[in-house]
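We show some of the complex, not the whole, and keep each chain where it was.
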């Protein structure tokens, strides 16, 4: 029997909590032996909720004081490179949340350091482990809808992102922090890289939310052309208020495929015929992708146990970052941008 | 070109209005030339709404004063026999609403008088003309789901029926006035007659609605066995409040078929993720069966024009009455009742 993989969870915020819950409650082969977060109150709350004994305010301290096999990094994007470097240099296997990094140089450095130290790297593209997305990808790959001609992928999230994640000076904004998954999904399901993108953005709720960050947007549509000749669309709305919406549609030469639904639970009620039938909507990403989070962490743990390369690689993470950079450049310069301008 | 069929609409109430609307607005080959109803205010309102010039308080007067080809009878059940006799004896073609009559003797008299006078008779089983029911029947007949083993048919209606229609002394209650369609549907789709029925009833809302009629019920479940060996269920709830619910499910040896939906319109909205997605429900029977009413009246008019026997015959109407009588006897005597007890 394989031994359990000891994990140091780096980041105790929303994503850190989500991953801690998945591992603690539903992935017996993983064991969280340490929790790292500079913010004490957040750290305490997460540690208490999931019974994690060892807490540290830095990864350095955790590395000194406790033994573990792998890190799960869920901290803000600007920290991804230094935390990965530190982990890799200590021989720890790395699970790294999306977006991989702020730019392609950082992506390259991340890939270089994990290669050099011979550790594994998995990017947190959990949709690649969602049973519906996986089934869809297999069926497209199997030719069921023919050559993909057009894809539409959306991520609309209910709440306003934190300040650092909506400011182009500290992150790459919504296209990166919310829509990273879409950049990965469209490439995956189309089986082709994007070649050219054009982006329109809008800012509807910023003023009411007292957001005065330059270039803030809460609505985005990215139109794209793939190397295959296919067309793509990414749409983002955040905060959208109405729920968490991650549906995808693919049109192939032979037919249409729709992935996902807005319906969050099959309990449908009508108590007023003037109001209508009411169905719970998907409210949050932990709800929508509950199995996907369990399966991506199972996968990472199994890869560590069996020393095999994980799916959702650094290359996938790097392409998503390239898309984000092209998409952002497009709306700033009000013109279509070629990926070759970015991938220099 | 065939000449338009001149119709005398007998009954200006809810069903009379519905049929007047269907003919006036969407069936050019029919022309309502007279409206009969003893209640002046109801008659005036319907006549005004559909531009019907000639109004009478009795069918006798209409027969004296205006020429027409056919009657559409939508009056209460106890009047069905005398009105049909009068019409048939004057050579008028007869469209007669369900339930056909109060008992099998009346059904037999109705069939005898139309036969004797050589006029057509169509019973108002509009579900036999609904595009979804028609398609379902054809696919079952074509063997798609194999030999039907089990059927469940429901009619749940939003409002309390009028006093005469919920009193076993003046009608056969909900099983007749609301569920007549189900009795016809299960026989049609199963391709077999019912052999034995068992009925449970409940009275939940009577007291709050000041209904003190003996044996009143507002919920009913009828369990039945068909001559084919198949099983059936009819469910009735009236008033159910939540909408108009006329869904059917058939299980065959090879599979399942579901007919109809609660969704009344494809406009789905969510403005509050704690509340959920809201879809309009089917609110009323004129909404649910809008096309069915148009098509059954088109069919009747074409049968008159071409002198061919309509679908939804007197025999179908009689079987539905027999089911109602067996179902009622069952709950009154608290035992399963065989159709052969009724069909003596």
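Note that the chains are named A and B in the order they appear, and that numbering of residues resets to 1 at the start of each chain.
Assume contacts are C-beta pairs under 8 Å (C-beta built on N, C-alpha and C of every residue); 3 or more make two chains touch, one makes a residue touch a chain.
In this text, all values refer to a predicted model and were calculated from it rather than measured experimentally.
Chemist: Count all the copies in this homomeric complex, not only the 2 that are shown.
Modeler: My count of identical chains over the entire file-defined complex is 4.
Here, only the chains that are shown with their structure count from here on.
Chemist: What rotation angle, rounded to the nearest 5 degrees, superposes the C-alpha atoms of chain A onto those of its identical copy chain B?
Modeler: 180
Chemist: Per the centroid of Cα atoms for each chain, what is the distance between chain A and chain B, given in Å?
Modeler: That pair's centroid distance is 56 Å.
Chemist: Where on chain B does chain A make contact in their complex?
Modeler: 158, 241-243, 262-264, 268, 270-281, 283
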